[in-house]
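Shown here: the complex without one of its protein chains, the others still in place.
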Amino acid sequence: MLKELRVQKEKIRSLTKQEKRSLRLGLAFISPWIVGFLILILYPIFSSLYYSFTDFASFRPPNWVGLNNYVELFTRDDKFFLSLYNTIFFFLLAMPASVIVALALAILLNSKLRGMTFFRSLFFVPTIVPAVASAAVWMWILNPQWGLLNAALRLVGIHGPPWLSSPDWAKPSLVLVALWGIGSEVIIYLAALQGIPRDYYEAALVDGANSWQRTFSITIPMITPVIFFHLVNGTIWAFQYFTEAYIMTGGGPGNATLFYSLYLYRNAFTNVKMGYASAQAWILFIVVMVATLIIVVSSKRWVYYEE
Amino acid sequence: MRNEYALLKNRPGNFRRGHAFREQVNHLIVYIILIVCGFWFIVPFLWMISTSLKTQPQIYTFPPVLFPLPPQWKNYVDAMNFAPFGRYYLNSLFLCTCVVIGTLFSNTLIAYGFSRIKWIGRDVVFVIVLATMMLPGQVTMIPVYIIFRKLGWIGGYLPLIVPAFLGNAYFTFLLRQFFRGIPFELSDAARIDGCSELGILWYVILPLSQPALVTITLFSFIWTWNDFLGPLIYLHDQKLFTVTLGLQSFISRYWTPMNMLMAASAVAIVPVLVIFIYAQRFFIEGISITGLHGR
Partner (left out) sequence: MNWKRLPFVILICASLILAACGGTQKTTEATKAPVAVATNPPATEPVTLVFWNGFNAHEVDTLNQMIEKYWNPTHPNIKIEAKGEVGPDQILTAVSGGETVDVAILWDPTPVKVWAYQGALVDLTPYIETQNANLEDIFVPAGLEWVKQPDGHYFGLPFVNFNRGFYWNKDLFRKAGLDPEKPPQNITELAEYARKLTIVENGEIKQLGWAINQDPSNLIELAMAFGGHFYDAQTGKITATDPKIIEALKWDVSLAKEFGLEKVNSFVAGFTGAGNDPFVLGKVAMTLSGCWTVTFIKNAGVTLDYGVGALPTADPAYARSNEVETNPIVVLKNTKHPQQAFEFAWFLATNPDVSREFANLVSNLPQVKAAMKNFSSDPKTMVFVDLSNSPNARGWAPVTVSAFYITEWTTAVQNIYTGSATPEEAMEVVNKNVQAEADKYK
């Protein structure tokens, strides 16, 4: 075993001149990131890791408590598991929905029909509305008595649930609100769609493919890199979902929308238990990394890079 | 772009006619879907505008009024005078411009390094970049604040601008994906011609990445424009406040003048909307990113 390690070290030590040059070039190009990483990320990460093993309460020096925080989270804290469940539920609902909706909209908006500029702006506007305003707007729409959604449902004879006040419908309501802000993902997909060579479509057309076939055999495979990007980012976003729940439901009703990040925030600030919250943060870090790793590893199978 | 029908000239006539019909139907379906979805997307925004034109009692009527008459345009004037929004706009504009410059500068360099140069350990380091996106913000908030305080930057724009020059994992990721899609033959050719790496970035890669660059400019601008927490923590002097902090001033503990808040929010959206509509040009016609034939 040791001998193999030594062989490895020899290999690394004897980089070719070309490889050494590439390495220097590569590092030079990413140097802004390296600086940012060391100062704004590495130090806070180690800080938070250290805090997670203490009873740090923000105002006074932390005392080492070892694994206490982690043990308490896993054994005596039912909100920990509840918030994790809520978050995973949200993730499993929101991710597929957002990929499908964003992709579908982008494909539609990519058509050469008149008025596309107007429609693109339309779908994008929600993303620039300040969070405060959009929360107020959506709380009105989801209003059980006279909100737009239930009014529309009443027209077709359905008695709509109390959305944000219903333990069963609160999370799906928030997914709906999140989908409203999908404009930015649509833009990214649009940019990617613009980059697909026209030749492919023409060739397919000559071969007699209809639009469905063209979509599924050309469009979608060609933008799998962007779908991958969307999935990875969406996963990270979904697991850290916080703002809308904080403003619109406060975690209710009955903790139905107590998401992991919301619970973390409460522990850190409301309950002044920064050490405990840091432990929570690290668990979240690991969970998200695992989820992302699964996506990254699987990506080798379904992502197509034109290289 | 060549006429579609020209491509079909080897097909029998009824195929061409059937194709034309199918295309018409497709177009109709597209419009229907877009209108239905568009309705869904625009209504909340319309309600926002509608509220901004109401008088106070009108906001609180039940059932709610959709088209307030007469429209209270003076709400917009009142809203802008509620707090020094003129200065806030300039501040936000300044801040966003600096951040966008930093973003474009740093992320193009970094993404280039991760996609167009093969170096030992590159992919491992990239995974670390991805991993950094996963650390929840709340916990790093205090250590980062400590760093800025030790540097003496609290109270000014530096904590908000400098990080933009140090890269952003999201934008780096996005650009890297795009850069990877550009054929290596192009940069190889340039390299053989004696072009430096920076030259390749500037002359070859960037021109072909316009959609992506426009995208990150747009997003970076919007996020900075709407950023609330950053200015809240780091800015103390009201003279430096941004538009989002200005919006917050409408929200008092017990009473929020919704009409003025909506009016101010609507005005806050305008610059971003203008930029977006302008940026649309880059999405309109297909920009072929391949320069080679027969692909």
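Worth a mention:
Which chain is which? They are A and B, in the order written, and residues in each are numbered from 1.
FYI, contacts are C-beta pairs under 8 Å (C-beta built on N, C-alpha and C of every residue); 3 or more make two chains touch, one makes a residue touch a chain.
Predicted model, so just to flag it, every value in this text is computed and none were measured.
The chain that is not drawn here is touched, among residues B:20, B:66 or B:251, by B:251. One of A:172, A:197 or A:252 touches the chain omitted from the figure, and that residue is A:252. Touch with the hidden chain on the side of chain A covers residues 9, 38, 42-43, 46-47, 50-51, 54, 56-62, 136, 139-140, 143-147, 162-167, 250-255, 266, 269-272, 274.
By the touch definition given at the top, chain B reaches the unshown chain through residues 55-57, 59-62, 82-83, 141-143, 145-146, 149, 154, 232-233, 236, 238, 245, 248-256, 258.
In this text, only the chains that are shown with their structure count from here on.
Averaged C-alpha coordinates put the centre of chain A at 16 Å from the centre of chain B. Residues of chain B touching chain A in their complex: 1-2, 4, 7-8, 10-11, 22, 26-27, 30-31, 33-34, 37-38, 40-45, 47-48, 62-64, 105-106, 109-110, 112-114, 117-122, 125, 127-140, 142-144, 147, 163, 165-167, 170, 172-174, 177-178, 180-181, 183-184, 197, 211-212, 214-215, 218-219, 222, 225-226, 228, 244, 247-248, 251, 258, 261-262, 265, 268-269, 272-273, 276-277, 280, 283-284, 286-290, 295.
Within the complex, the chain A residues that touch chain B are 12, 15, 19, 22-23, 25-33, 35-37, 39-41, 43-45, 47-48, 51, 58, 105, 108-109, 111, 113, 116-117, 119-134, 136-138, 140-141, 146, 148, 180, 183-184, 187-188, 190-192, 194-195, 197-199, 202, 205-206, 208, 210-211, 225-226, 228-229, 232-233, 236, 239-240, 261, 264-265, 268-269, 274, 277-278, 281, 284-285, 288-289, 292, 296, 305-307.
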